[in-house]
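The complex appears here without one of its protein chains, the remainder shown in place.
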Amino acid sequence: MKSHTKYLKIHTTKSREIINITRECESALAESGITEGMMLVSAMHITAAVWVNDNEPGIWQDAMQMLEELAPEGPDYRHHHTGEDNGHAHLKNILTHHQVILPITQGQFDFGPWQTVLYVEFDGRRDKRLIIKTIGD
Amino acid sequence: MKSHTKYLKIHTTKSREIINITRECESALAESGITEGMMLVSAMHITAAVWVNDNEPGIWQDAMQMLEELAPEGPDYRHHHTGEDNGHAHLKNILTHHQVILPITQGQFDFGPWQTVLYVEFDGRRDKRLIIKTIGD
Partner (left out) sequence: MKSHTKYLKIHTTKSREIINITRECESALAESGITEGMMLVSAMHITAAVWVNDNEPGIWQDAMQMLEELAPEGPDYRHHHTGEDNGHAHLKNILTHHQVILPITQGQFDFGPWQTVLYVEFDGRRDKRLIIKTIGD
């Protein structure tokens, strides 16, 4: 079994931002030399998410608006008693999951139409990291 | 390490539908010959989900009703400016995740009581696909 590990550094200019990282995942796959297996793409912070969805900014805004309604910024979350102000970002992370697994077949991602890999930042403007871990043959 | 890949074709008659695909996953496991490892079951479209939950239509309807409240069909989502009308289905996919990993131990799924594998369609009446990717020994 082969394995390969890569880290992406991300520092968004806005507090909320969605970034298509499919190309970075493809680079990691090429570097790994793995042709059959699985790639884990996982946020290393608990205020960001990773989704597989459409490369279409309209649906990105729709999703961010829905999440703002379900877990709004601002309320006096108990988490803020620790001095933090990003409770909403934790909750959005919990609702939408922080990681995906990409299947690898014959050296390529085994995606359906429209599937792209998205990094979803809920509490940006600072250094964040993402791990891309590939295992297989 | 062994790997095995199988695709399911799904074409529901209704726009929303939940289908128990545990048997199809068991067939893929038998074909793979893998006795220790992990199976990824992942929708290849971004308007469907895969859950591990109860084979009980009452809770399926409860879940669909909750999701209709959280991400209702109909509103003029920004995504619809592209000509699409399925924004709600993307949002339901994002909220409930599009994939699961099934643990494989001694040639069987290492499930607890009541765990079954469900394909959850949010935008049906057309050809969809699902990937079942198994790795292990």
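Of note:
Each chain carries a letter (A and B) given by its place in the written order, and its residues are counted from 1.
In this section, contacts are C-beta pairs under 8 Å (C-beta built on N, C-alpha and C of every residue); 3 or more make two chains touch, one makes a residue touch a chain.
Predicted, not measured: the structure shown is a model, and the values here were computed from it.
Residues of subunit B that touch the chain left out of the display are 1, 36-38, 51-54, 56-59, 61-63, 66, 70, 95-97, 100-101, 103, 105, 110-115, 135-137.
In the full complex, subunit A makes contact with the omitted chain through residues 1, 3, 5, 38, 40, 42-46, 70-71, 77-82, 87, 90-91, 93-95, 97-99, 101, 129, 131, 133, 135.
Keep in mind that, in the parts below, only the chains that are shown with their structure count from here on.
Superposing subunit A on subunit B by their CA atoms means rotating through 120 degrees, a value rounded to the nearest 5. Between subunit A and subunit B, the centres computed from C-alpha atoms are 20 Å apart.
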